[in-house]
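Heads up, one of the protein chains got dropped from this complex, but the rest are sitting where they should.
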Amino acid sequence: MATDATYETYYVPADSKLPIFASLGIFLTVFGLGNWFNDLTAGNESSLGVWILFLGGLVMGGTLFVWFSKVIEENHAKMYSQQMNRSFVWGMSWFIFSEVMFFAAFFGALFYVRVLAVPWIGGEGARGPTDMLWPDYVPEWPLINTPDPSLFPGAKEPMGPWGLPLINTVLLVLSSFTVNIAHHGIKENNRKKIVTWLSITVALGVAFLFCQAYEYYHAYEALGLTLNAGIYGTTFYMLTGFHGAHVTLGTFMLAVMLGRAIKGHFRDDDCFGFEAAAWYWHFVDVVWIGLFVFVYIFGS
Amino acid sequence: MKKAKQGNWLVALSMLLSSSWAHADWTVNMREGVTAISRDVYSLHMIIFWVCVVIGVLVFGVMILSMLMHRKSLGVKPADFHHSTKLEIIWTIIPVVILVVMAIPSTATLTAMYDASDADIDIEVRGLQWKWQYTYLNDDPEKEVKFISSLLTPSEEIYNDARKRENYLLDVDNEVVIPINKKIRFLITSQDVIHAWWVPDFAVKKDAIPGFVHESWAIVEEPGIYRGQCAELCGKQHGFMPIVVRAVEQAEYEEWLVGKQEEAKAVFETVGKEWTQEELMVKGEEVYTRVCSVCHQANGQGLPPAFPSLVGTGLAVGSMQEHIDIVLHGKAGTAMQSFSSQLNAAEIAAVVIYERNAWGNDMGDMIQPREINAMMNGGQ
Partner (left out) sequence: MSSVIEDHHHDDHHHGPAKGIMRWVFTTNHKDIGTLYLWFSFMMFLLGGTFALVIRAELFQPGLQIVEPEFFNQMTTMHGLIMVFGAVMPAFVGLANWLVPMMIGAPDMALPRMNNYSFWILPFAFTMLASTLLMEGGGPNFGWTFYAPLSTTYAPPSVTFFIFAVHLMGISSIMGSINVIVTILNLRAPGMTLMQMPLFVWTWLITAYLLIAVMPVLAGVVTMMLMDIHFGTAFFSAAGGGDPVLFQHVFWFFGHPEVYIMILPAFGVVSAIIPTFTRKKLFGYASMVYATASIAFLSFIVWAHHMFTVGMPLAGELYFMYATMLIAVPTGVKVFNWVATMWQGAMTFETPMLFAIAFVILFTIGGLSGLMLAIAPADFQYHDTYFVVAHFHYVLVPGSIFSIMAAVYYWLPKWTGNMYDETLGKTHFWLSFVGVNVTFFPQHFIGLAGMPRRIPDYALQFADFNMVSSMGAFLFGFSQLFFMFIVIKCIRGGKPATAQVWEGAHGLEWTVPSPAPYHTFTTPDGIDLKEAHG
């Protein structure tokens, strides 16, 4: 075969049944969600949507499982060249970039309401005499007294940064270090080190989620801080909620990697799956730092 | 969704052709308008237009020349130049210069537009689905004048059952009246969704955002009637919420204002009198047709699920108190708005009684406007 010396063959998979099932799965998922949400809002007691959602989740989860297994299998069969690995690396990086932009939208919304909209409603700044509509309203952040408390009953108190949120910050920052140590373990081909430190990372992730769940409970019960509490509650829950969802996914990914590590999947020159999960985890961590600063510290 | 009556189609078409030719003034350009700002805007528009024309002529000219001269069929051999830093710099710089020159007058005009200070008269303009409410603000609330302005064009014209008259779709029942040569500040807001208040002759277009107030202003120099339309998609009847401003001499304006204030007083008195069921039904039908039928339809059937039917179901045949409440206060987050500031007590009583007794609802009950008035002032 007359190939260029620097050229590596690139693996092109044959036809695959996976994507169409994944498409079906994702469609069923959102279609179910849509029906369910509409039924909730319409006040219907039961909803077919939940079942469609469940089915969609099954199809989607099953397909992804088979899909990733297949990729791992192909990797073990040495079908992937270094070039292929670079494709995965680029792919994961751009995916994380897209996630950054998703969070950027919500952070943007937070800054906009804090810096601009909330004062504007009180007639400050250059957006017209809006205060004539809301004579009793005083702009402040966190916004406890909403312009119309009958529609959006404000929280009793904002969420302070120095209790659970601080603990959570410590947990996540620590976990970024531990996942890094696990990575070193891979580079040293030291399976025990990998498994130990990865387990600790997963445990930290789970602990974070527990703390956050408790924090939400506390916010609803004690602080009256709800989704319906006006823009403060809105931004608080949307930012921390989407972050929490990402932590959940990240923890799950790391747990899978833990399973693979136990099986001995990773070698110093072949650990893309692990690295992808670790990058994702670092990304989630960085977002949290942003949250801690802007939602908790400067937010209350 | 198909409302065309095929037979009428041809008639309508011929009617239309004749009518539109009668009116054809072939307007193809922006109006100059009747304010200093609108003239500035017009001149900006003309400058930038001619700049574009010149650029277009040059660029397309070269292209066309090239297409005529440099064709293979003429036997030309292609040249082989493929870049020229000098040229590329030139045609980066020149556009920049043109743009900077354009930016200067634009900035000046925009800055002037934004200066709404020192107004003589403040008018609150409030968009509602699908009409405008105007309030002439006054430190003395007794003297505040407030009214609703909605489309006057009858539905027969819209559905091609009658000949479309002049100002088709551009006529309202209550015009905004303003004095000339006075700085009028419009405080624009909305009750429900986003609308936009636009009068081309003033070069005023401002979005009406629910929960916010935006300012705009105009000093109108010539008396006349100026027409505009809502310029932001606001739902089903977005195309049917025109704006009519009548600019008049100061004296005439004052006369009009006093008239409006007295009208309000007269209404106040009718509210106090004793009404019979028949009187209320007559008045109620008028109010219903004018105000409610856009949503609930003339036959009361509504357009479910967006607009509920009032016939034989729901509040119209249920609790009178709740029926009155929803008309007074509306229902937040739906198109059903609060009518307590749009209709007076007599009108509300009438329309409620009408709904409860029309279309076979036959509830037979009765309420006096003054009772409604008590509820309205009781701060309910």
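As written, the chains take the letters A and B, and residue 1 is the first residue of each chain.
The rule is short, and it goes like this: a residue touches a chain if its C-beta (ideal position, glycine included) is under 8 Å from a C-beta of that chain, and two chains touch if they have at least 3 such contacts.
Quantities reported herein were computed from a predicted structural model and do not represent experimental measurements.
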Among B:L137, B:I158 or B:M366, the residue in touch with the chain that has been omitted: B:I158
In chain A, positions touching the absent partner: 1-4, 6-7, 9-20, 22-24, 26-27, 30-31, 33-34, 37-38, 40-42, 67, 74, 79, 83, 86-87, 90-91, 94-95, 97-99, 101-102, 104-106, 108-109, 112-113, 116-118, 120-121, 125-128, 130, 133-134, 143, 146-148, 151-152, 226-234, 237-238
Residues in chain B touching the chain absent from view: 1-4, 9, 12-13, 16, 19-20, 23-31, 40-41, 44-45, 48-49, 52, 55-56, 59-60, 62-63, 66-67, 70-73, 76-84, 87-88, 91-92, 95-96, 99, 102-103, 106-107, 109-111, 113-114, 129, 157-160, 164, 166-170, 192-194, 196, 198, 200, 203-207, 209-212, 214, 228-240, 303, 305-306, 333-335
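As a convention for this text, only the chains that are shown with their structure count from here on.
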Gap in Å, rounded to a whole number, between the CA centres of chain B and chain A: 44
Chain A to chain B touching residues, read off their complex: 120-121, 127-130, 132-134, 147, 151
Contact footprint of chain A on chain B as seen in their complex: 187, 189, 211-215, 332
